[in-house]
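Here is the structure we will look at, set down as structure tokens.
After this line comes chain A, so read on.
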Amino acid sequence: MTSLVGIEINFYVLLTLKILAITGVVLTGILPIIFGELKISAHMQSRVGPYFAGGRWGWAQPLADGIKFFQKEDLVPAAADRQVYKLAPYLLMVSTLAVFVIIPFSPNLIAADLDLGIFFALAISSLSTLGVLMAGWSSGNKYSLIGGLRAAAQIIAYELPLVLAVIGVVIQAGTLSMVGIVEAQIDMGVPYLVGGQVIGFGIFFTASLAELNRTPFDLPIAESELVMGYLTEYSGFRFTTFFLAEYAGVFSISAIAATLFLGGYGFWGLDSTVFGPFVLVAKVGLLAFLMIWIRWTWPRMREDQLQTMAWKWLVPLALANIMVTAIFKVVF
Partner candidate 1 sequence: MTTSTPDETAASEPVADAGIAALAERVAGIAGSDSWTADFGNAKVRVDRSRWVEAVEAVRDEAGLEFFSFLSAIDWSNEVAVGEPLEDPVEERYEVLVRLSSGRDNDAVTLATDIPKDDARLPTLVGVYGGANWHEREAAEMFGIEFEGHPNSGKLYLTDEFEGFPLRKTFPLLSREIKPWPGMVDVEDMPSTENAESAAAASASPPGDAQEQAMPQGDTTKGDENPEADAGGGEQADSPPPTADRTDGVAAQLPSSAEGAAEVPTPQSPVPSEESEAGAPEDEATE
Partner candidate 2 sequence: MSEYFDQYLTVLAFGAFGAVLVGGLLGLAALIRPSNPTPAKLETYESGIDPIGGGYSQTHIRYYVFALLFLIFDVEAVFLFPWALKIESLGAFALWEMFIFIAILLMGLVYAVRKGVLKWE
């Protein structure tokens, strides 16, 4: 028996409630991010962007797109490896949703505060690359194949800085639990971004862009080179699954970054149990805006440059960050 808000409820009922609540939060979280991507990019480019769907500001555009994709024909290329081709979106969505288990929206509103916490999140989230690789390989398309291979190369380059950047936080907090990390920051009075992990945050954010395949690391998709990379052959709602998973990924990685470095659900003077979810979503919005901003500003890197940057700069920098953090932790 577990408690959500202090009332004893049957575990399975609670589980269902959690799933529904978090699905609701995620949906209400990613639809604005998708809409934000459309609108923010438009305004950055002196355009208006979506305008008609839904009446005001075109707010219903993401929904309209979803409904449109819902009606589209779903094609599996004759040359494709059908099983793998169909399995790939499942794997992607499963790994993306499983990450939401450990995101603390408030001290109590968390699906499961695992002991392994952040370690689990890192492990599960990199599974999505496997989905991408499967999609690329099984399409029977050369662009997709190259795109899938690029995705694999990318995770090799960026998984390590991502993990090493987290270790700095773990040293400071002394726990892997997500709630524990947030509470440590609340105790400390400032988020870790200010409290010693500036470099760690920079590395984590850069690497998470790469993990999400977003510009400037959108090599696996690379529209101008590989058409749509591993997504080239996907159509209809199967394509939408990838699309949703991408934005769910934006949400989850932003939430993890907010939890690790920006103090998660905590904010000075606000009661975490009540305002926690709003505070977290606001921080997620901030990071998502940063990602959108970067995407519509920067060109794309080349994969050799990406590897060089990861191995020659980020990995040594992350190790140095660990050492300095450890020294501070032991000495002071």
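Brief remarks follow.
In this section, a residue touches a chain if its C-beta (ideal position, glycine included) is under 8 Å from a C-beta of that chain, and two chains touch if they have at least 3 such contacts; residues count from 1.
A word on the picks: all candidates are chains of the complex that A comes from, given by their letters.
In this text, all values refer to a predicted model and were calculated from it rather than measured experimentally.
Touch between chain A and the candidates 1 or 2 in this complex is found for 2 only. Of all the residues in chain A, the ones that touch candidate 2 in their complex are 2, 11, 15, 18-19, 22-23, 70-80, 89-90, 93-98, 100-101, 111-114, 119-120, 137, 139-146, 149, 152-153, 156-157, 159-160, 163-164, 167, 170-171, 174-176, 227, 232-233, 236-238, 241, 303-304, 307-308, 311-312, 315-316, 319, 322-323, 326-327, 329-330.
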